[in-house]
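The complex is shown incomplete by one protein chain, all other protein chains being positioned as in the whole.
Then we have subunit A:
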Amino acid sequence: MTEKTANKAESLPHGIIGQPLNRVDGPLKVTGRATYAHEHELGDKPAYGHILGAAIAIGRIVDIDTAEAERAPGVIKVMTFRNAPAQPAFGAPVTPTVPEVFTRARPMLSTDRVRYYDEPVALVVAETFEAARAAAGLVRISYEKEEGAFDLAGRLDEAYAPGRTNAGFETDSAIGDFEGAFASAAVTVDATYRTPYEHHNPMEPHATLAVWSGDELTIYTGAQTLANFQAGIANTLQIPPDNVRIVSPFVGGGFGSKLIVHPDTVLAAIAARELRRPVKVALTRQQMFANAGHRAEMAHQVRLGCDGDGRLAAMGYDVWSATSRFEEFCEQTAVFARSLYAAPNRLTRHRLVPVDVNRGEWMRSPGEAPGMLAFECAVDELAERLGLDPVELRRRNEPAEDPERGIPFSTRNLVACIDEGARRFGWEKRNAMPARVQERRKLIGMGMAAAIRPNYIGAAAARVAIDAGGDVTVRLDMTDIGTGTYTILTQIVAESLGVPLSAIRIQLGDSSFPRTAGSGGSWGAASSGSAVHDACSKLREKIIQAALSDAADDAANAEVSFVAGEVWIDGRAERLSDLLRRVAPNGIEAEGTVQPHSRNNLYKNYSQHSYGAHFAEVAVDRDTGEIRMRRMLAVIGAGRILNAKTARSQILGGMIWGLGAALMEETVLDPRHGQFINHDLAEYHVAVNGDVPDMEVVFLEEHDDKANPLGAKGLGELGVCGAGAAIANAVYNATGVRVREFPITLDKLLPHLPTAAI
């Protein structure tokens, strides 16, 4: 049988895949009918748990007096380490293997030790949320406080080399003789940057409803990857994973903060088991700063050496990051630099300094977000030292193959992105001399930076079923964290099966569905999309086989296509629903899969990344130092675009994250007590609408046939990569002031801005 289909996903340039389809779940969301974690209502009225956090960062609980709280109105139970159920010990700071970090037991209220400020020390469960919160204020705790260590900059000499970075990369890489080449290079930059603690702050705070039925537990929560939650809860509660079902149909943003279980999930599950009734637990916005992950503070030393023409001879990147003492997290900050530019002598290293803070977690573009912010500024500094246009400097260091792995790139359109961006942005109008462009009392500057982000694919499966009426139901435990998964999967199905959008129902966010790798690492679309695509191909084959055996046709030579609700076999068309009623009155289903990149030779043999170029224009008030964005442009080469609208939104969101990182986001850790001080959205500044300028996103036509059958690559995190550096470089171009401590707030610029006559 040859299937010469006109609707294979990879062969239809103008099919439904790629179209800027509106979100299929949009109407549910804007009418409030999309149910988020804390909104789930079931038969039994739940009890509400409120978490009480520790008032010290490190030490021991000496005494807890819960008597008054227990007597408070509506209180059902006050759980502390004294009466919480036994759980496995937390264990070593580093898990034996990389995947175990996602699934390890995360016990709560299990010892008198306090490991970080605001760590849960009690759960007050009451008939209402308000009663629980009121009673939490009545719990009296005395502590034996110990001296903690919180500083990074002053303790670099205590740094150690971890065994690996996040995602299992080598801690260090070294090629050639970096030190020798750097020492003898004609032009060098040796610059140290600092990036601060940052927090994800999704709009939806972490929340869980836990419901037991006999031995079986159902968790309603906001989760990016259901398998991690299932395993994390099973390991913490010591129950079989099959007894845990995770439900997460809608997620109000994750950004990496909902990859693993957090206190709300563990405590709701434990309390619901103890009380034999459903329990809801939500983190407050303030509690999220200590208990829902963060990006750690880092120091970055970038050393670049080149010849007089700007060809890099030496590329060195050392990163020191704070890490929790009890659970190691080494963001892979320097890893992208191993693939970005050509240079014969190379050195990248990651070092960690332990602090008494909760563990760092995966935060949108782990590695590239802080790393490219620093590194791409250093490249800008080198360009200036050379007197060379930063665009041209990058062109001259474009590698022919992956510079550290020595293998070809799959598709790499970095230079094309840069050139297209420069043309569209009007880069030629940039004055290379800083602080020369002024409009009224504003200093105007332009900057640019490159973007690179590895392409991953995770194991995924999906089940597609079509009924005799032609209605398609797709099930997989993938999540839509606001990225548009429901929509792109709908498009893949519509194109693969030639059915109308209205006939397709995508069901996500239930761990009883076929397992996927979830949303993380920008791999969701490619992984789940490939699995759905595979399932549709198999379903099509089953339909064809049924049709041909029914018609007793020659199956081997039939020409088949699925178009517009019809099946064409050897030039004869039949409505798909008529065919199904005839040959499969009970419907047909098929399961599809995709292998993870670790088992894919195309991944081993090709260096796979998404690329982009960011351009930014800023205006700096010369009187006050206030920085306001004027324009941003990103040109992206990320394989095939599955939906031009949701992809654009992903890139825009990333660019806004880049803007936040460059200019405003910083969580301040009090070095005396170890708490994050500005722990709410009034004082932790993310960019608001007024800060977001004219933004443009351009996708280059690209199809990466090494990546997956769809030709698509991840882009959810690509928009962040380098975006902040383009802004920082624009601030430099505007003012002539190079701020190397992020975020670039006006107090850091002000001392260097001359007071100009009115």
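The criterion applied here is as follows: a contact is a pair of C-beta atoms (placed from the backbone, for glycine too) under 8 Å apart; a residue touches a chain by one contact, two chains touch by 3 or more; residues count from 1.
As a working rule, contacts and distances are computed from a predicted model.
S.K.: Which protein name, taken from UniProt, belongs to the chain you can't see among "Cobalt transporter", "Xanthine dehydrogenase", "1,2-phenylacetyl-CoA epoxidase subunit B" or "Cytochrome b"?
M.R.: The record names the chain that does not appear here as "Xanthine dehydrogenase".
S.K.: Among A:Lys29, A:Arg60, A:Arg113 or A:Arg133, which one is in touch with the chain left out?
M.R.: A:Arg133
S.K.: One chain isn't shown here. Among A:Pro20, A:Pro73 or A:Gly308, which residue touches it?
M.R.: Selected residue, touching the omitted chain: A:Pro73.
S.K.: Against the chain that's been left off, what residues of subunit A make contact? List them.
M.R.: Subunit A touches the chain not shown through residues 55, 73, 130-131, 133-134, 137, 284, 286, 441, 623-626, 628, 663-664, 668, 670, 672-673, 675, 677-678, 680, 682-683, 685, 687-691, 745-747, 750-751, 755, 757-758.
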